[in-house]
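All protein chains but one are shown at their positions in the complex.
Order as written gives the chain letters A, B and C; numbering starts at 1 within each chain.
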Amino acid sequence: MNEIKFYGRGGQGAVVASIVLANAAFKEGKFVQAFPFYGVERRGAPVAAYTRIDTKPIRSRGQIKSPDIAVVLDPYLVTALNITSALKPGSTIVINSSKNIISFAKNFNVYICDATAIAVKRALGDRTNPIVNTTILGALSKATGIVKLESIISAMPEKVYVKLEENIEAAKEAYKTVKKI
Amino acid sequence: MKLTIPQQELVYSGNAACQGCAGLLAMRYCLKALGDKTIVVVPACCWTVLSGAFPATAFNVPMFHTAFETAASCACGVKAALRMQGKDDINVLAWAGDGGTFDIGIQALSGAAERNDDFIYVCYDNEAYMNTGIQRSSSTPYGAATSTTPSNMFKNEYKKDIDSILAAHNIPYMATASVAYPEDLIKKVQTANSIRGLKFIHIIAPCPPGWRYPSEKTIALSRLAVLTAVFPLYEVKDGKYTVRKTGDKKPVAEYIKHQGRFRHLKKEEIEYIQAETDKRFELLLKKEQLL
Amino acid sequence: MKRQKRHIKPSKRFKSHKDLPPMSVSSVPTSVNKTGGWRVLTPVIDYDKCISCMICWKFCPEICITAEDKPKIILEYCKGCGICAFECPKKAIKMIEAKG
């Protein structure tokens, strides 16, 4: 079973990302589950969302204590929320960042991709609040291979109602530009 | 450096309000006006959550969280107790959103108004159920898209005229206010506080995620609401209307164009809003002359 | 503005039900939560243009601009809403793309 935790801020689309990812895996015949952590969602405040993907029916619910994949939509959260403390050694971290900001990258597979630049270039969200969810999924697909890029693209229309084309292009670009550190 | 409003701050930073929240500013100004001898009663609304989770509080005054319908009835109980304890000098402020005032809490508010209970009721009006994710309320303006009135079925009813409803209760003082005019807002809260009985203050409170505009424009929209007469500033003291004159009205389109919640409106729908706005503003000016 | 009192981080204060008040009673100022991390854009004041009119202080929802001779922005709390920059009559405040 893959357990993915999305770290974002209110308004960045972390919840939508978790659902699009689940839909994508579902289209590949997997059993899926996606849910946000319901707390104080405020534009800007830290928000968590989760996706479980498995080959057999998923019975456990509730928060994922130590995910094997972490997707960080806002690089500031890595330090603010001390993300690595919850991660098992050897798990994968995909960060929306133009530079490496994890000092002890050795016990994790760390990937970075400047999703903000890719999103803002296509006017996804606005300057004070770029929406990077679909973009980062492109990077996640390449970095972990848990779902194909095509599945993510075909899953998008169910949750992305505005600027679908730009979202698809952004995911493709992230898929190409994501780098392992 | 001369300040035009009191310097004392009774709200703490570090609260959980969204970036550019007018509701946060409105509370900041009201507590500046009332000072620290004030108890606040807050029903379910954005302030329920943004004021901090246990054990933190964004208030530097005592406050009580109460049920959605009960801002007015709970505040009435607080004030009655304080009076019986000989502490009648303590201000009681009922602080509710538009849902808690126009819809679910109107019965308790009407009761308090009819009894002329002695406290200030402030409605910070962001024109929808923002705390629960932007669902339509009776305060949502005609034409606006919300999560329950999507743009292809936008809100078809005009904003409920809560001010006239309160005025009809013949309460001693009522006023509208905007965070773009803090000096005016604070003066009105202090005027209200100098009067016995039920005082109602209705503050327009633009909401970046709810109205879909960039957070830096909160003050601009709070100003345009007034200048376009969509939300005119006025007072009603013992039935006498006093409307703040702001020169020639700006076209409503000036106000609407910044807001994503209106982006779907066609020309004739905006014209309808302009016509309605003009008609209501004319009526308000007539009330000022007649009453 | 008086310094807000330092307080223990909320979550560290209680160990069991015995430590809790009878119901949810809050007295720790929210200033223990540094909301500065919410920003995407950061306001920077150009003091050559600033005329200390204090309009930025007046319109800041987060109360994180100081009311002194020259206004200063307390970045610990600024959420980067951009109101100060937008409303400044002298255009003395710029929103830059950094946490600042």
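The criterion applied here is as follows: contacts are C-beta pairs under 8 Å (C-beta built on N, C-alpha and C of every residue); 3 or more make two chains touch, one makes a residue touch a chain.
In this text, contacts and distances are computed from a predicted model.
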Fill in the blank from the handout: Per UniProt record, missing subunit out of "Biotin-independent malonate decarboxylase subunit beta", "Pyruvate ferredoxin oxidoreductase", "Amino acid/amide ABC transporter ATP-binding protein 1, HAAT family" or "Sarcosine oxidase subunit alpha family protein" is "Pyruvate ferredoxin oxidoreductase"
Practice task
Give me the visible chains that the unshown chain touches, in label order.
Solution key: B, C
Completion exercise
Touch assignment to the omitted chain, from B:63, B:96 or B:256, lands on B:63
Completion exercise
Touching the hidden chain, out of B:78, B:96 or B:120, is B:78
Problem - Residue, one of B:90, B:220, B:253 or B:270, that touches the chain absent here - result: B:90
Fill in the blank from the handout: Given B:53, B:195, B:220 or B:270, the correct residue touching the omitted chain is B:53
Problem - Residues belonging to subunit B that touch the chain removed from view - result: 36-39, 41, 48-49, 51-57, 59-67, 69-70, 72-85, 90, 107-108, 110-111, 114-115, 117
Fill in the blank from the handout: Interface residues of subunit C toward the undisplayed chain are 11, 14, 16-17, 20-27
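Basically, only the chains that are shown with their structure count from here on.
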Practice task
Please compute the C-alpha centroid of subunit B, do the same for subunit C, then give the distance between them in whole Å.
Solution key: 24
Handout entry: Averaged-CA centre spacing for the pair subunit B and subunit A, given as whole angstrom
Key = 38
Exercise for the section: Mind pulling the residue numbers of subunit A that touch at least two other chains? Expected result: 44-45, 127-129
Practice task
Check each residue of subunit C and list the ones that touch at least two other chains.
Solution key: 35, 38, 79-82, 95
Handout entry: subunit A-facing residues of subunit C, complex
Key = 35, 37-41, 79-82, 95, 97, 99
Completion exercise
subunit C partner, complex, touching residues on subunit A are 9, 44-46, 76-77, 80, 127-130
Handout entry: Sites on subunit C touched by subunit B in the complex
Key = 1, 4, 10, 13-14, 24-35, 38, 52, 54, 57-59, 61-64, 67-69, 74, 76-77, 79-83, 85-87, 95
